[in-house]
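For this depiction, one protein chain was excluded, whereas all remaining protein chains were kept in their positions.
Per-chain residue numbering starts at 1, and chain names A, B, C and D are given in the order in which the chains are listed.
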Amino acid sequence: MQKVFETILIGLSTGSIYALMSLALVLVWRSTRVVNFAQAGQAMFSTYIGFEISSRSEVFWLGLLFAIVAGALLGAGVDYFFMRVLFKHANSGPAAVVAPVIATLGLLGLIRSFVGLTWGGEFKSIETPASTNGFTIGDSTIPFSPLNVLIIVTTALILIALAILFQRTNLGLALRASAYAPEIAQLAGIRTARTRTIGWAIAGGVGGVAGMLVTANNFLSPYSLDLLLVFGFIAAVIGGLESMVGAVIGAFVLGIGLTFILNYVGTSLVFIGGFTVLILVLIIKPDGIMSRGKARRA
Amino acid sequence: MRKKILLFIVLGWVLLIVGDRVDELRVYQGAQIAMYTIALASIVLLTGYSGQVSLGNGAMMAVGGYAAALTLTNLQTPIWFAFLMAVIAASLFGALLGAAAARLSGPYLAGTTLALAVGLPAIANQFTFLGGEPGILFDVGFPPERLGEDFTQYKWFFWIASSIALVALFITSNILSSRFGRTWQAVRGNALAAELAGVNSSRWKILAFTISSALAGLAGAVFAMNISLVAPGAYSLALSFALVTGAVLAGISSLPGVAFGALILVAIPEVADALAGRLGDADKLNNYLPGLIVSVLLILSVIYTPNGPGENLRKLRHKRKAH
Amino acid sequence: MPDNLADKKTVLSVNDLSVNFGGLKALSGVNLELKQGEVLGLIGPNGAGKTTVFNALCGIVTPAGGSLSLKGKEIKWPKPYQLAKLGIARTLQGVGLFPDLTVADNVMIGANRFAEAGLLRSSFGTNSKDEKRLRDRAQAALERVYVGGVSNRRADTLSYPDTKRVSIARALVAEPEILLLDEPAGGLGAQDIEWLNSLINNLKARTSIIIVEHHMDVVMSVCDRIYVLNFGQIIASGTPQEVRNNDAVIEAYLGTHSKEKSARKKA
Amino acid sequence: MSGLLVNNLSVSHGAISALRNVTFSVEPGQLAAVIGSNGAGKTTLLRTLSGLKDASSGNAEWEGRAMLGKKPDELVRRGISHVSEGKSVIPELTVKENLVLGGIWRANRSDTNAAIAEVVELFPRLGERMGQSADTLSGGERQMLAIGRALVSRPKLLLLDEPSLGLAPLVIEQIFETIDKLRHKLGLTVVLVEQNAMSALEIADTGVIINLGEVVASGKASDLINDPALRAAYLGY
Partner (left out) sequence: MIRKTARKRTWFVAALLASAGLFASTLPANAETGVSSSEIKLGITLPLTGAASPGYNKIGNAMNAYFKYVNENGGVYGRKITLIQKNDEYSPQLSIAKTNELILKDKVFALVGPLGTANFTAVHKSVGIAKRKVPSLFLNTGFSGFASKKNYPTSFTILPSYAMEAKIVAQFIKENLTGKKLGLVYQNDEFGIDALGAFKDAGVKFDVSIPYTSGTQSAATAQTWVSQLAAGGAQVVVFFGVTSATAPLLAVSAAAKYAPQWILGSVGSDPLTLRALGVPVAVLNGALTPAGNPSPNDTSDEYVKQFQEINAKYNNADFDDYVLQGMNIGLMTVQALRAAGRNLTRAGLIRAMESKGSSFASVAYSPLGYSKTSNVGHTGYYMAVMDAKGDRKPYGGSVVLYTTDSAKGPVVKSNFKRPAMPAKGLPTNS
């Protein structure tokens, strides 16, 4: 019983990080209809910035702050200087459909090479903001540590902040309206291009947090966030790619599910488990668990 | 058609002579170019013609590579049979993947195949008979003795690889210029209109996946031969990305471009090496300059010549005519 | 029903077709009958459900109820790709050519059902005779719609009227018994419309046609019979002459006059 | 002061010409009905006027200032509001949020709140459903919400595209009555694009009949009702 409890707790912590990544993907998807594979690269770059700041200042939170800012600026920059140019040029012919996908891949490679040239390929680790020593219950120590608590709490705070932003502010309304119905948003006087850039910035910031939190428990390298991207994507697909709430729920389902596989079946099955979930969702409920039966344009 | 066969025979003859005149490094790279040519043809068929994006062609290559290696080590068969098994196993895999893929639209398909490419090592590690991370050695044996003492292993690889590539290209170009290529283009251009013209688009998409995967599997087996090894790391995400890049650079919808794309893929590390040498031989440059060049080329070409240089030329000519 | 049609065979009949979109009734209880060699018009104001009838026939939307008979035999609602085999061809409102294929290739797609060479023969290049047959069929179809000269051009370089013709050629090349034309006159100028009229009149000999069209001149001059749809129901049917003088039709198109409205309110 | 002037406007969709040399004007405070059958180019006209689509030639001005080539958000700030075809509400948002959207370009939220209150006064039914998702509204209510959203921006020129589309006859009557009422009450200039010619012309001051992208008749609404061009535009005879 205790093991089940432990597994759920660890799963929540893992799911939190997936949630941030899948949110970042969903935010961009809704506004731009692009699955941004470069999100892993953007988050990685932001995390390197966060790593620099936190290792110099020895304050994790300062690093996190800078990672968010760097992520947001990079996200906005990618939309403004990259996606806009892309959509202007690559809009016809056989490659028009695949161009955005390939372009974000190219961007991922570009960021990765840039990071590699700047920081090298060595593994970096971030000074953890909280102890990684597990809590002791009675006379046994569980693998759930204050760092895990911190990850869950930080994620929760960011989710709440995003919920307030999206539900309570004009900017949030503009973001939602532009995502759901760009033309109506335009007719309501929203500058949709600018709103989209802001959406990319928010996604970038959220991705930066995901990168910092996952790195606090692991190492940082130019490749270290690739798997997070894949799990974030799977979580987003579970949620249907359209819904932010769905993305978060999908992430927790995936996080807890995979932790169960990890703890009860074996390490090497974790990825296969995730992949199987992806295929099952796509076949059984391709619109994700949050869909209300209406197929969406993809 | 007779002309086409003649052309391929001449090409083979040219390759034979070239292979005799250059040093071993170039022969080794020539075998790589042949391998990439087949792999890029598989992407052109899948993405350029049938309009499905796959970021997991590396995984299809892996299926072929592993099938060939397992056949060779466990059954001690002749090499041609190993290559045949690679084609068969990969097409079965492709058919399965295609059946799932036919239900998916662009970004879902891209993401799913990406996940496959990322997760391939985990899958290979799961089964001990696949040899785990270190993989399985792949041994096609030494060249026949009658070819002489000086006939190196790499030249032998080059001979095998380029003849396979020529045959594969011949077949692929035939398929693409037949009604098959035409129908895939139709499904890509307007799926509804194609359906109304009697095309069962999901079956055609699966067929495209199957044939593309067969080609990729063949390339994977040639790859395994070239490096005498199948290992999960060999069919990495980086390989899948490189293939997409090569295909985009070559013009994703044009088969004749694939040789050019393959050449670029092999040349980039060379160029990067030379460049790194000039810029100061730091580890970082050596490690990341090729990636940087690949990415920049990919981005520039996807923005400015998304449909390949041929398409840009066509548009330019069209514009001139109009003026 | 005009006399000359009364004794013709019925090639297609739709019985009690209804289609729902979510909670919305897009079509309810629609009955259609297409006779051998006739041109049937399907008209009605915007949103009346004309294209939905076509879409249901073509398997693009799933009917909530109703049945379909082909030459007197009841069949399941077909999937889009099965139409060609059933001898039905449809053109699309938005033309729907494959932009980066040549005109000949575009039309050859429609001729796929006549192809004999399989994958193996195609792989080894021994399919040239088969290809030539398909190409000849395509060329003949193009010549029937008077655009034989553009067969080697890419579809996206054609003028708009020519794309319309090519899309009709692509439908004709399959030698359908039933042709569904979705707004063939849309976007055409007067000359092309005249040409369209004569084409449709020529096609009647071999093909039965249903046409959805807004352009009343076309409808009135080519149709043998007309069905009028409004709010998803058939409100009138008959010869062009009959339909033209039907008050319900006029009201459906122009709306209700206030005098009648107040009359209705009183009632 | 001049109202809306449209002069020699031509628009095309790629190779297809959608509007050719369309010319008409609307005096301030008047309602002009633009009528014609399906595919005549009415919707294209409105989309061009509200900045969603580029014109190929010609010009248009509102209150003496050019409208063409401006972005929709800029035109909204100049008091031009376009209710696009097909109950243009966002079903994923609540009724309240849809209304707030209308005033989102304003920095001042209290101004928007006041405008919303006025709209609710006009459409009490929306007031009852403020918190509901717009998805749950009936067709007529959605159309009211769409118009309400436009009104929250306090427009001077309202561009209405087929408010009757897909609605039952009784609801259509209501919608037209409402339009008539509110434009008098608010002193709006309205361009009403309609297929339902009779109902539109009844509440209009002037009318423009478009057929195949060209203006075939225009003038006082009451005259147009009996103009043979009207029947010809719809029925071809």
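Rule of thumb we're sticking to: a contact is a pair of C-beta atoms (placed from the backbone, for glycine too) under 8 Å apart; a residue touches a chain by one contact, two chains touch by 3 or more.
Just so you know, these numbers come straight off a predicted model, no measurement behind them.
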{"item": "Absent-chain contact - pick from A:G77, A:G134 or A:P182", "value": "A:G134"}
{"item": "Residue touching the undisplayed chain, where the options are B:G135, B:G220 or B:G246", "value": "B:G135"}
{"item": "For chain A, the residues touching the chain missing from this view", "value": "116, 120-123, 125, 131-134, 136, 141, 143, 145, 217-219, 221-223, 262-263, 266-268, 270"}
{"item": "In chain B, positions touching the absent partner", "value": "4, 7, 11, 14, 18, 21-26, 28-30, 33, 121-122, 125, 132-135, 137, 139, 153, 173, 177, 227-229, 231-234, 254-260, 262-263, 266-267, 283, 286-287, 310"}
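Here is the rule we go by: only the chains that are shown with their structure count from here on.
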{"item": "Identity of the most central chain, Cα criterion", "value": "A"}
{"item": "Chain of greatest Cα-centre distance to chain C", "value": "A"}
{"item": "Rounded Å distance between chain A and chain B, as computed from the means of their C-alpha atoms", "value": "31"}
{"item": "Where chain A and chain D are represented by their mean Cα positions, the distance between them in whole Å", "value": "42"}
{"item": "Multi-partner residues of chain C (each touching 2 or more other chains)", "value": "100"}
{"item": "Per-residue multi-chain contacts in chain A, two or more chains", "value": "93-94"}
{"item": "Chain D partner contacts - residues on chain C that touch it in the complex", "value": "24, 45-47, 159-160, 183, 186-187, 214-217, 219-220, 231, 244, 249-250, 253-258, 261"}
{"item": "Touching residues on chain C, where the partner in the complex is chain B", "value": "58, 60, 79-85, 89-90, 92, 96-101, 105-106, 108-110, 112-113, 115, 117, 119, 122-128, 131, 134, 157, 170-171, 174"}
{"item": "Interface residues, chain A side, partner chain B - complex", "value": "29, 33-35, 37, 82, 85-86, 89-90, 92-99, 101-103, 105-110, 112-114, 116-117, 120-121, 222, 226-227, 230, 233-234, 237, 241, 268-272, 274-275, 278-279, 282-283, 286, 298"}
